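Let me begin by presenting the structure, written as structure tokens, before commenting on it.
Omission of a single protein chain aside, the complex is shown with its protein chains in their original locations.
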Amino acid sequence: MHNNATPQQIDAVCAAIKAMGFEPMPMPGAQRMAIGLVGNAGPVDGSGVAAMDGVAQIIPVTKPFKQVSREWRKEDTVVAIGAGVAFGGRAVPVIAGPCSVETEEQILAAARGVKAAGASALRGGAFKPRSSPYAFQGLGRRGLELLALARRETGLAVVSEAMDEAGADLVAEFADCIQIGARNMQNYSLLKAVGRLGKPVLLKRGLAATITELLLSAEYVIAEGNSQVILCERGIRSWDTLVRNTFDLSAIPVVHKLSHLPIIADPSHGTGVREHVAAMARAAVASGADGLIIEVHPTPDRALSDGAQSLYLEQFASLVPELRAIAGAIGRTIG
Amino acid sequence: MHNNATPQQIDAVCAAIKAMGFEPMPMPGAQRMAIGLVGNAGPVDGSGVAAMDGVAQIIPVTKPFKQVSREWRKEDTVVAIGAGVAFGGRAVPVIAGPCSVETEEQILAAARGVKAAGASALRGGAFKPRSSPYAFQGLGRRGLELLALARRETGLAVVSEAMDEAGADLVAEFADCIQIGARNMQNYSLLKAVGRLGKPVLLKRGLAATITELLLSAEYVIAEGNSQVILCERGIRSWDTLVRNTFDLSAIPVVHKLSHLPIIADPSHGTGVREHVAAMARAAVASGADGLIIEVHPTPDRALSDGAQSLYLEQFASLVPELRAIAGAIGRTIG
Amino acid sequence: MHNNATPQQIDAVCAAIKAMGFEPMPMPGAQRMAIGLVGNAGPVDGSGVAAMDGVAQIIPVTKPFKQVSREWRKEDTVVAIGAGVAFGGRAVPVIAGPCSVETEEQILAAARGVKAAGASALRGGAFKPRSSPYAFQGLGRRGLELLALARRETGLAVVSEAMDEAGADLVAEFADCIQIGARNMQNYSLLKAVGRLGKPVLLKRGLAATITELLLSAEYVIAEGNSQVILCERGIRSWDTLVRNTFDLSAIPVVHKLSHLPIIADPSHGTGVREHVAAMARAAVASGADGLIIEVHPTPDRALSDGAQSLYLEQFASLVPELRAIAGAIGRTIG
Partner (left out) sequence: MHNNATPQQIDAVCAAIKAMGFEPMPMPGAQRMAIGLVGNAGPVDGSGVAAMDGVAQIIPVTKPFKQVSREWRKEDTVVAIGAGVAFGGRAVPVIAGPCSVETEEQILAAARGVKAAGASALRGGAFKPRSSPYAFQGLGRRGLELLALARRETGLAVVSEAMDEAGADLVAEFADCIQIGARNMQNYSLLKAVGRLGKPVLLKRGLAATITELLLSAEYVIAEGNSQVILCERGIRSWDTLVRNTFDLSAIPVVHKLSHLPIIADPSHGTGVREHVAAMARAAVASGADGLIIEVHPTPDRALSDGAQSLYLEQFASLVPELRAIAGAIGRTIG
């Protein structure tokens, strides 16, 4: 309450809290009166009370999310997207591959290369969210068929992005894990749709999303009955122009504290600059990430998208042993 | 190029630019060589070249958008969403109403109140994107029917948000203008869908979107053949916790310079705090905004969403004359 | 407290609060226990308690600042920097002039021009904080002498920036108001020094400063016994590259609510782009700013600093009548 709130205003707020079905608990202070709300089993919309006379501010104490929280479930959730490819346990699987599926030759070369280097899963976009409507938008169904072909050839699990409900059905048909991109993190219709599909979901953090919002978006998926959600830190928007995004690795320990869900890291989008990907991949493993997703392309200089942040196959092959050494240093393994 | 780039590397980049169908133009400097790319009619994906040896950075000069740009069309585009309700001309229409449609009584009281005060259009959400899956999600079709009822009663044009393709069809059936919310600004499937529907679109800026990205999202709508797009500044994410968002009013003159599309301002989300809405609404008109969208609720303290930033009807009624005075001072009118 | 905090942990926290001289007030909730701290006359450093077992988080309720607050002093503070040049009353004075004092001819031309157009005070830097050590750093004492000359010629009050204690003494000797720039907003040694000098202080908001931090920096000046502080919004750092800074006009009503100090706006640094200055200056007056500070240069294309955001004298002369019209619309005057 404001420091000049009247007893009538304080009584009115208490009455309003009672009318909401909760218990008000006035706490007098030297400068002002605070009124606690107790008895709520979860978050309460306090905007009505905030609008009452004499109210200075509403301070939420209870966390707004529920099933994703560590308090709801103490043990780490382990999400498997294929035989031997599980996120949230001791192993740290690496998902690698090109930004977009371009041709059969390209995706097979990428898949064989990253498999040989030690990756556990293949990434590749068939539906691409591009800032410009005139940029390459992906091969669609044909891209998914090529990913399935690459899986048959290599045994790698397949991760691919969906941008809408129709696309999600298709991705679910061909891939092992449906990716929701950063721009769609708060596309709630899509989150509900993938929640209903029941396939593992890789949910990327939005460019300006708080960790709380990321967890609430995961809650949308889980609320539909699908608890197989892998979170992903991929960089947030900042003002420095020397990198494409600011890779917020503190998200890894913060999520581990608040939630039982696994969280992986994407150093490719996290930096946007090829020559910084290896350093940030190492840092991500050291910070406790439950997996990595890295863009690798057989010929980055001819890539139709994200060429500047994609590793060459040889670079990726040199990186994996470094990651193994770091993982070993903290009692984990790669893959 | 890097300052130690070899002649071979420079030649290779020039050859790559030629292979893309453009003309390389080397510019020797005291410290390094720069290579210009000329002959392009629009933006070029330089990520392939960026990946080549010896390349220090790619600096784009051409703007990435096209049909939304002032260079494409010199005259201001005027978007009418109802009889006498046009954005982009001398008049500055005000869209007002509650965050969500809640009941017949509520929406009719809101509609009559804002109409009497001088509003030109009614806002009200039937589909609500809420951070939490457990928060009120809107009345859906029933909400749209109530908006249509309010339009019959008052003559106000109706603006309502769509969150997916199915919802967009429904909104298009009942409303005069389809709103795309900030969280969906880069939901390209939805942008294409409303582009095909042909109804006026109110496109809100995303929380971390640059003006360039906002314009590119409008380009998605226009590329489908629908040029009736109204842009909207509604606050961007920042670190200050005394406001909900940072209202970036410089977006108004920046958009007017770059694009022929009208841009309006939303001081309710722009600040998130009721007592600051009036000051920011006045500032928006003074900055040259082509319209306003303001949350007004007959009983904000009982609102199901956004109560803390909704004006009381009496506050809105006092604000409109202030806006008229400001508009008059810069040669415009309200409504 | 954490939801699994033990009674022992709760007791320990209560004991710690008592040991700090305050009263603990436990508030049991359905999910967790909260413990209020009452009896404090001002902000309390809770970091010790935050470190105790079982504590989930510390939530401050009392504001951290004191003498700058509206609760400390209800009436607006009016700061006069010259005869008839007062900030915080009904009038809205305009400070105008070049970024840097360059030559006698330049500063006199600027002073005469802005005086004729309606400005009340002259700005001009003699000590310039430049990102690069190799950029023009100002004329120093000679610049201050030229400002004093311009004051004698025109009667304009003079505002100039100080970067360190020695410079502050000099600026106090020659100018009517000492400016503390954005980069020095948290240079506490300098704030204390200008607090002791007793001259009016123009305190600019830092690029990443919250409003609370701005007010706390003003508190540093006032705590030394100098309450003549004028605050200034000048744009904060954001990610959009089409403007140099993001002009956060909501700072105007937010400061007016929290503090009795006047706050002015700097649309030149707030946008960094000359062609957007006029729109943002109009918006600032409409939002309730208590003054403006605008960069104006007789020959911006030859300016030694900030040329791209400085108005031509003719542009400034056209802007003032627009500002008068806006000010009149909200019951204020310019100058």
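Here are a few things to note about the model shown:
Each chain gets a letter, A, B and C, in the order it is written, and its residues are counted from 1.
Going forward, a residue touches a chain if its C-beta (ideal position, glycine included) is under 8 Å from a C-beta of that chain, and two chains touch if they have at least 3 such contacts.
Just so it is clear, the structure is predicted and the values come from calculations on it, not from any experiment.
The residue touching the chain not shown here, chosen from B:Ala34, B:Val78 or B:Ala109, is B:Ala34. In the complete complex, the residue from C:Gly89, C:Gly140, C:Gly307 or C:Gly335 that touches the missing chain is C:Gly307. The chain not shown here is touched by just one of C:Gln8, C:Ser189 or C:Thr333, and that residue is C:Ser189. Listed for chain C, the residues touching the missing chain in the whole complex are 16, 42-43, 45, 47-52, 58, 64-66, 129-136, 163-165, 167, 183-184, 186-190, 192, 206-208, 213, 216, 219-220, 223, 236-237, 274, 300-308, 310. One chain of the complex is left out; on chain A, the residues touching it are 208, 210-212, 236, 238-243, 246-250, 252-254, 257-258, 270-271, 273, 275-276, 279-280, 282-288, 322, 325-326, 328-330.
One chain is missing from the display, and on chain B it is touched by residues 3, 25, 27-32, 34, 36, 38-41, 59, 61-62, 71, 237-239, 241.
Here, only the chains that are shown with their structure count from here on.
Farthest from chain A in terms of Cα centroid separation is C. Distance between chain centres (mean CA atoms), chain A to chain C: 38 Å. Centre-to-centre separation of chain A and chain B, using mean CA positions: 26 Å. Counting partners per residue, chain B has 208, 236 as the residues that reach two or more other chains.
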